[in-house]
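One protein chain omitted, others in place.
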Amino acid sequence: MTGQPVRVGVPTWIFFPAVAGAAFVLLPLVAIVLRTPWSRFFDLLGSQASQEALLLSLRTSGTSTLLCIAFGVPMALVLARTSFRGQGILRSLVLLPLVLPPVVGGIALLYTFGRRGLLGETFEVLGIQVAFSTTAVVLAQTFVAMPFLVVSLEGALRTAGQKYEVVAATLGAGPTTVFRRVTLPLVLPGLASGAVLAFARSLGEFGATITFAGSLQGVTRTLPLEIYLLRETDAQAAVALSLVLVVVAVLVIGFARQGKASL
Amino acid sequence: MTFEYEATVADRGVDLAFDIAPGETVALLGPNGAGKSTVLAVTAGLLRPDVGRVTLDGRPLTVRGHRERDLHVPPHDRQVSLLAQEPLLFPHLSVLDNVAFGPRSRGDSRSGSRAAADQWLREVGIEELADRRPAQLSGGQAQRAAVARALAADPKLLLLDEPMAALDVAVTPALRQTLRRVLAERTVVLVTHDALDALLLADRVIVIDGGEIVDQGDSSEVLARPRSRFTAQIAGLNMIPGTWRDHAVLTAAGMRVEGHPGDPQPHEGDPVVAVFPPSAVSVFLDAPGGSPRNALEVTITHLEPHGGQIRVRTAELSAEITAQAAAELDLAPGSRAFFVIKATEIAVYGT
Partner (left out) sequence: MRRRVSITTAAVVLAAVAGCGSDGADGAEGTGVEDTTLTVYAASSLTATFEQIGEEFEASHDGVEVELNFAGSSDLVAQLQEGAPADVFASADEANMEKLTAEGLEGADPVTFASNTLEIAVPPGNPAGVQGLDDLAGDDVNLVICAPEVPCGAATQKVAESAGVELSPVSEEQSVTDVLAKVTTGEADAGLVYVTDVIAAGEDVEGVEFPESSSAVNVYPVATLADSENADLAQEFVDLVLAEGGQSILQDAGFAQAP
């Protein structure tokens, strides 16, 4: 086609607040880049504490993403494909960590899995100590990241609809086969972008972790905790590590966008 | 060994009962909202009727509100396949794996189900498309693949929900021929709007309107002598039954109609039907001499406006001409005239 489509319904003045809004979001990122001590950048990243924090973050975020998939996929399916009394309320409650301050999440987890918590004694009897362990970090991350996966997957399931599932059933496929061979493959892009978002949220998790898991190098001190602590002594190192998180976040969002595009 | 259906779905106002003999294809005809889809949904196990009993080969599939215990066999366990308007091929699987889906779900080995799928693709004439993705198929090809997939599941009962409604008219005749071949000897419920489908694919027609059966019987009889307005409407096609003799249709009255035989070619002496739309008919007051065309002498029974045209009716046939032509010919009920149809406009099918 030749010719240029005419812009309709976008008044010119709208660009000013739009650009201002974009600048508001982007300028702080630019500021981080400008403040990064490039001459020492790789030395700062190479420190034992930074590396352990980065590795711990990647490890725990990976694990929590897997947990989110293991529990979030069934939850999304139940929410999208069934109806029962109180489902709306249940959905809102399950999505609560999205809007809850992470510190509150941390306190809630403490009273659940802590030594004196709801389930703490059960774990104690089983010989599992959650407090101050890497497990606690994973629990905190899973708690805050799960809704991202559930929301994104439930949306994908609703968009995909049930017609392919009906066809599969009339071809003789039982519910498990339908789920495995039809439902899951069809929503794979939605699942992928949900998992990426969950991973990103886990990576950035701070409040719940510091409240619930504590902070010890190599065990519970993830990258955001390390950055927060470094500010006390070496602000430049904190900036360098922050930039690493920014880069990871940009990559993750790019990946999630690509997943969406292929939908 | 019969399919027995009897069910009431109150909120859709559908309450009907019918049986289908093994190997029989029954066409469900009816206007939109008549209850055809409800019948398919109840049969496939996607909808529970308020009261009803559906059995296949003596095995109860759905029982509700009867003396025996209520029962609902889930869709995957009914051996009832459903083919809809849209092919709904699984987009993430190749054509071959789509067709192999049924056998695989039944527990066949991967290679076994692929071999069966290959067989079915050949049967519907698209074996060369086995490795394609559904997105790379044309509408007609996709529907063929969907037919193969439904049959590969080896259903005891096949449900077809307007299988050609979403297709380009250019590809429907070929697909219809294919369906005619693969549906023979199968127990099938075919929902359609198209009289030609009913005539060519079904042994029997059930006409539904307002949630109940208003007409039923042998396909060509019901369509030739419509008892409901809807049947008359959809049976708007002209149909002349006869016998295939010397490359033409010989009617009982001894009239010879030349047409265009479909695939498979009818054999000498086969019962056949010549089918053509009213718009293919030209009307003359005198017999056109020396023309290769079919000229049928008729007595006009009535004239009626029909979508900007004039529908000229006789006892068995109808023609569609412009108002101007009707005025020039000065037609009126009781007039004698000739209906002239080019041989290329007439389709001939075995019945």
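Order as written gives the chain letters A and B; numbering starts at 1 within each chain.
To be clear about the criterion, a contact is a pair of C-beta atoms (placed from the backbone, for glycine too) under 8 Å apart; a residue touches a chain by one contact, two chains touch by 3 or more.
None of the values given here were measured: they were computed from a predicted structure.
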item	value
Contacts of the hidden chain among displayed chains	A
Hidden partner chain, touching residue among A:G62, A:G155 or A:G214	A:G214
Option touching the unshown chain, where A:L45, A:L90, A:A160 or A:L229 are the choices	A:L229
Hidden partner interface residues of chain A, rising order	101, 103, 110-111, 114-116, 131-132, 210-211, 213-217, 219-221, 225, 228-233, 235
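What we mean here is this: only the chains that are shown with their structure count from here on.
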item	value
Gap in Å, rounded to a whole number, between the CA centres of chain B and chain A	53
Interfacial residue positions of chain A with respect to chain B in the complex	163-164, 166-175, 177-178, 181-182, 185-186, 188
For the chain B and chain A complex, residues of the former touching the latter	44, 46, 74-82, 84, 86, 88, 90-93, 101-102, 105-106, 149-150, 153, 159
